[in-house]
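First up is the structure itself, then whatever we jot down about it.
With one protein chain removed, the remaining protein chains of the complex are shown where they sit.
Labels A and B are assigned to the chains in the order they are written; within every chain, residues are numbered from 1.
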Amino acid sequence: MKKDGKNPKEIKSITPGQEENGSENNNYQIPNLTEVGIVKRGTSRRDFLKVFGFSFASAAVMASCKRPVHKALPYIIQPPEITPGKSLYYASGFYDGHEYCGILVKTRDGRPIKIEGNNLSTFNGEGTTARVQASVLSLYDDARLKNPTIVNKQESWDTIDGHILTELGKINTEGGEIVLLTSSIISPSTIKLINEFGKGFKNFRWVQYDAISYSAILEANSACFGRSVIPDYHFGNVSLVVSLNADFLGTWLAPVHFIPGYTSRRRLDNGEKKMLRHIHYESGMTLTGANADKRIKIKPSEEKILLTDLYNKIAERMGIKRYNDITYKEDLSELADNLVKLKGRSIVVSGTNNVDIQIIVNGINSLLGNYSECIDLNNNLNIASGIDSKMNDLAGDLNSGKVRALLMYNVNPLYDYPDPDKFLAGIRKADLTVNMAVALNETVGIAKYECPVHHYLESWDDAEIIPGQLSLHQPCINPIFNTRSFQDSLLRWSRSKMPYYDYIMNNWEKDYFPLTKMTDFRSFWNESLGNGVFRYNVPQLKPPSFEEKSLLKAINTSAISGKGTFEVIISESVALGTGMHANNPWLMELPDPVSRQCWENVAAISPNDAEKQGIRTGDLIKLKDNLVIPAFIQPGQADGTVSVALGYGHTNAGPVCKDIGVNLYKFVSLSAGNREYGFVTEKIENTFKQSQLALTQVHYSQEGRPIARDTVLSEYKKNPSSGNEVHAEFESSHKTLYPEVKYDGFHWGLAIDLNVCVGCNSCVIACQAENNIPVVGKEEVIRRRIMHWIKIDRYYSDDLNDPKVYFQPLACQHCDNAPCENVCPVSATNHSSEGLNQMTYNRCLGTKYCINNCPYKVRRFNWYRYTNNKAFDFNTVSDLGKMVLNPDVTVRERGVVEKCSFCVQRIQEKKLLAKLENRTLKDFEIKPACMQACPSGAIVFGNLNDKNSKVSGLFGDPRCYHLLEELHTLPNTGYLTKVRNDENSNT
Amino acid sequence: MTRTFKIGIFDDEGKFISTIRSLQEQKFLIFEVFTPYPVHEVFHLLKRRSRLPTAAYFFGLFGIVATLAFLYYTSVIDWPVIYGGKPFNSFPSFIVVTIVVTIFTVTIASLGLFSARSKLFPGRDNTIFDLRATDDKFVIVVDTNFPDISTAGKAGTIMEELGAIEVIDKEFDNVEV
Partner (left out) sequence: MYNKKIRGPLIEGNKSIGQITKEIASPMDVQPGLWWYIAFVISSAAALFGGYAIYVTVSKGIGTWGVNNSVGWGWEIVNFVWWIGIGHAGTAFSIFLLILRQKWRTSINRAAEAMTVFAVMCAAIFPALHMGRVWDAFYIFPYPNTRGPLWVNFNSPLFWDFTAITAYLLISASFWYLGMLPDLGTIRDRTTSKIKKAVYGLFSMGWTGSSRQWIRFESLSFILGGIAAVLVVSVHSIVSTDFAVGIEPGWHTTIFPPFFVVGAIFSGFAMVMTLMVLIRKIYKLTDYVTDNHMDAIARILIFISLIMGTAYLTEVFIAWYSGNEYEMFTFFKNRITGDYALHFWGMIVCNALVPQLFWFRKIRRNWVGLLSISLIINVGMWLERYNIVVTSLSKDFLPSNWVSYSPTVIDIGVFVGTIGLFATGVLLFMRYIPMMAISELKSVANIGDKKED
């Protein structure tokens, strides 16, 4: 379970307190610094400056080919664990109240520059999502809150604590209610702390609130099984997935956790002949729908009918009594047969936040006995704990003046609560209002006290994402601003002097240390800290019995109202999620995997409706009063439905996302018991105004060219190279004038398995972070000048109403006969002796001839100066933003061409390491950023000369082909055909 | 030392030519003739030849060899680089450069030689025997010191007889042609 270059041992060696010489007096123990940071600011400032100054220097120097003179502050005392120029990896965890991921943080000279998956974390393995990758940039966001304030006036922490303590005391003595409103908390220590904090008051309430609610699942499960939990879905054990509007590969619950399991049942490179079959019912085209073997369009209003019918059909086959005779417009018998056939090996999920629907889903699953292996209620997901009704009550109580004190942490109700005005009015009524946020957002500035909290990379924390699967989060940089962690604030306000770091340690000592065989807590602590994760066994109760009554009730309540011609679905966007990170330019410019469009949200409408209404992509359409939004014709969109993404339309959350797109939270309806993510509207009005969309791909069809090749399972079993027949033909027709160049030693190659790639875009941001790729902004994207080195092309088959979807990651193919190399007049791009197509920035003249002559068009040109240029004020202008730059990669000057380098800096690093250790490189030792970030392991890099390497194996696979191989460019990148499962039986 | 010349000026090409002939028969030394445009007969009569073409040929030879040698040295010996899977010495793609550079060499070299031999370069002012020569007159210049000064007059009369519109005696110290 060693991880290249950062196996637990190595990590331990750099984690604080590891050194034998008494960790107590070790200045560089981050805990102590943090503590100092709270007690005596001055010291920490200085320490911070040491790190900061040096980082500035390196960032600034890297930030230009012309190397301007910059001052560097040298360390006064060299910290033992920091070697300038050497990366340190800290095991930690990412949790923003919505998404969890076990991570390793790569730091250089004291500043985190890259997030990587922690393969010791069983939750996500080495995979990450785009948002996790991008989170490191939020650390250096200038829109972060920098100082605590009282009524927007800066104050010292002590003063603020003083005020708050007295006010709390006063309210408490008067018996007024004190409410703590937080995002979902999964940290056991924090939960404990909150409870202790609450005990200090007569009348205390803790409300957890999720911007995107999974309340219905929680309530359904408590109704059906008496447990208010979100189960874990083991897609790895599943043979048949039936999903209704659940985008579990893109946004639903924990994609980074589901993707590995899902894809493990779809990869065929290991001689496997069976595949998971995935049937998907949905309205809008989502990432998951795009990956489904069979995708069927439904309207949201039809979902309940469908499920009821399906339940009845299954019940029939199981000889159980059926409920009322609602029948769905299409015959579901075949589906029911298959589900019954695959009893206990299937999953039925629904993404709709409606208790009745979720109960029926539970009913179906328990009928099919899926609660044993496929759906796990014991090891549930602690993703979202918010119950909608509680939040609604709170809003009411605030307005009725029942609540006297409101403490908010990591929530932004004024942006994402469906009725922000009501909530605002409520806040104004409370006597004491405290807001604890990381960065500027709509709710900031309303509360009397602003107590900014650390970014997660600056703070201590722990998390229990699944019972028994703990992770320990450590700070990787001293607090950049005058902030304080939420937990520390709570500790202060419960009159405790103890720093949260000690609190966690004590907690672990009390709760988890006993569960291990270890004798010394210190070493247990350090090991868990080094690994970042700790597992213990929780008692496995047998699957609880299903509560029939709930089902009866659920089925008999009338179906969701489907009045109105158009049903609008409000969905989470893959790039921005809840919109919490909207001010992150990387995410803003990350195109949606399906629509390939970025920098705003659009209303996806079906081609038929568009034709009927005479709407073209880009037309501003009116869905509802004060909801005008550009239309986007989305192939595969169900007729009569419109999908719009959440997360945009911020008014006060930083410069990047200001007034970009429309905020859809306002239109989430509270009518039903749960927040309903959608509404119905009578008509779509075309305002006949046009707006240009930032599309990164404008042509959908492959024009019948063998680009993204695919086949179906039945064919594949007959002939493994089916769908890829042309490969052999092209291979045989290759002739060459010159003898082919021999690459002895290494010959690097990269294989991408299109059957495993789900198109989640994690690699895109990973690449952007690793290679200092600039953000160019909406205007430039519209002018087709996006800089991403790797992009994920999306193609549709020709039936636009029911298209098959193809995803194809596309980066430099590193051709051995590279057309680009021949034409560069100044030999700025040429071939390395290891088969890399390399780009010499400081030799490049920028004739753009190579761009033209690259048949894959993967070369990028620096059209403007993107660094230190106010016109592109994203993250390479301010000194703060530049701290994220990777010192191993040059920041390109204006006018030079750049492109994927197979992360040559990583190749060199590992080669040197191997040389130092006097050994040969191991397979998988070198991992380009894209490969590393990929949650499904679709990308494999390695040495083609080594016949035993994984990549050589994949290149030998009958499914393997090279893009545009007929041109005889001899790419070192190979693709493996996509195989769709067309067989119900074979799974 | 100063030299005196007898200069005959004609406005008709035919008369001009015949005069040259008869002067040569009379063994007069025709120092030089000036015409507004090249008159080929004159070249024959005065035995004017140019070896420029021969020189140009060798310039060309040199150009080809030198260029190819340079290309081979730079791309095979000095700093070999792999471009698009080509061998270091990818001769076919050297041909183009060779042709152009050769042409270039020949042109520049011949121009240089021309300006050196015919003493034409900026600032140079050759002796102008009669301004009208570049306009519309044909000019014959006879060196009066040969065969000897006494016969000079005869040359003048011959020219007049054969239709010179005008015959002048001019003295020049240091003549440059």
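The working rule: a contact is a pair of C-beta atoms (placed from the backbone, for glycine too) under 8 Å apart; a residue touches a chain by one contact, two chains touch by 3 or more.
Here the structure is a predicted model, which means the values were calculated and not measured.
Hidden chain, full complex: it touches shown chains A, B. Touch with the chain that is not drawn comes from one residue among B:4, B:24, B:127 or B:157, which is B:127.
The chain omitted from view is touched by exactly one of A:786, A:884 or A:933, namely A:786. Where chain B meets the missing chain, the touching residues are 11, 32-39, 42-43, 46, 48-50, 52-53, 56, 60, 70-71, 74-75, 78-79, 81, 83-84, 86, 90, 93-94, 96-97, 99-101, 103-104, 106-108, 110-111, 114-115, 117-129, 131-136, 176-177. Touch with the hidden chain on the side of chain A covers residues 697-705, 707, 780, 783-786, 791, 793-795, 808, 810, 819, 821-827, 830, 843-849, 851-853, 855-857, 859-865, 893-897, 963-964, 967, 969.
In this text, only the chains that are shown with their structure count from here on.
A straight line joining the Cα centres of chain A and chain B is 82 Å long.
By the touch rule above, chain B contacts chain A in their complex via residues 81-87, 90. In the complex of the two chains, the chain A residues touching chain B come out as 738-741, 815-822, 827, 830-833, 970.
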